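Mind having a look at this structure? Questions to follow.
In this view, the complex is presented without one of its protein chains, the others remaining in place.
Presenting chain A:
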Amino acid sequence: MAPAASAQEVSGEISFAWWGAEARNRAILEVVAAFEEAHPGVKVLPQPTEFARHWDRVTVQAAAGQVPCIPMMQTRYQVRYENLGALLPLDDLIAEGKIDVSTIPEELIEGHRNADGNLYTLPIGLWFETYQYNWTRLEPTGVGEPQNDWTYEDYIEWARQARTELDEGVYPLSQLGTSITQFQMYAQARGEDLFDGVEPGFSEETLADWFRLWATASEERLAPDMAMSAEEPTATPQTYMAQGITLSRTGGDVTASELQAVLNELDGSVVHQAKSPNGNNPLVSGSHTLAISTNCANVDAAAAFIDFWLNDEPAAVRLQSQVGLVPSASLLEAQAADPNSPPTLVDRIEMYTDFADTYGVRIDVWPDNTQHLVNEFRDIYQQVGFGQSSPEDAASQFAEEVRRSLALN
């Protein structure tokens, strides 16, 4: 194998675009500084912004062939840019040894491969949704702790038991009928999925059952009804669980610490997490990835930068998985062992390692033209929740929308 890029002489400028807020930006800039220190001939031009705005910007840049040398990508969005030809296949750079992926499990790498057979992105941070519950307030109701292999049917029974011991205005569950990602967990527990090539990966019957499940949960006051749920803010510190109105919800693994900080102020409740309820299926994980644009004039330096992200231990320790959990097991161990790593990070690493070892990890790359289905799904369930549509009609409507979206590819 050829020498890794980090050992090669690289120079020149490379632009690097990512999204994030203050803490992530600070951590990423530290990695950038460490890279420039390791490669004095290279100047990285940072281009940070916020998540939604990143895609606005990259879309315009892609149309003009002006994508930054290294754009951060994400598994739900990257296929569009891969299919547009805006990103460079990385296979040759890996084969030449310019990017070393040997420390990353092969299934994580292969999970990012495009249907055309090329690998355009490499993961730098894994993220996944967990089931988060307020154990301080649920334990006195006599319920047991949720298990990682539970399905949503198990959670409904669990909530029924908790319901009898809770005050009228408190709900054991959040209203999740609107969540397409949690429907995906429900479908997987039944051996189905969201997508299957150019067809929906789920049956209309399964989706109608999902809608019925949450309509029933509302009727039994296990979860807030649709009128109340429609008013729930989306920002983690403002959610009903953060206000103590609901006692469980699903959210990104990184949001649990944000939720915990708010509950510390509210009543000191402690949040625990379990795997999203897809039964014994692998942990469904998305990832933040790095790619090289086809218009990048300094591919070698860009490859060196990606290699640095994937393999440099001091940089990874400093990063503290602010971009998601690093995919390399050895770097995760180094982060967990670092005395400066916050306990919330160590907990996340232990949780992920446990899920990965027990169930495996499946990288969830969404096909192009499907991102809007998140809102579409929410709107269609709201029609069911407000009694404007039957679960069967809503399921049929959504399945048709999925077919229409996939047919555009």
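The rule is simple: a residue touches a chain if its C-beta (ideal position, glycine included) is under 8 Å from a C-beta of that chain, and two chains touch if they have at least 3 such contacts; residues count from 1.
The rule is short, and it goes like this: contacts and distances are computed from a predicted model.
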*Can you tell which of "Succinate dehydrogenase", "Spore germination protein", "Sugar ABC transporter permease" or "histidine kinase" UniProt lists for the chain that's not drawn?*
"Sugar ABC transporter permease"
*Using the touch definition up top, pick the residue from A:258, A:313 or A:368 that touches the left-out chain.*
A:258
*Touching the absent chain when the full complex is considered, from A:56, A:165, A:219 or A:333*: A:56
*For the chain that got dropped from the picture, name the residues of chain A it touches.*
15, 17, 19-26, 29, 45-53, 56-57, 60-61, 63-64, 66, 68, 74, 127, 235, 237-238, 242-243, 252, 254, 257-258, 261-262, 264-266, 288, 322-323
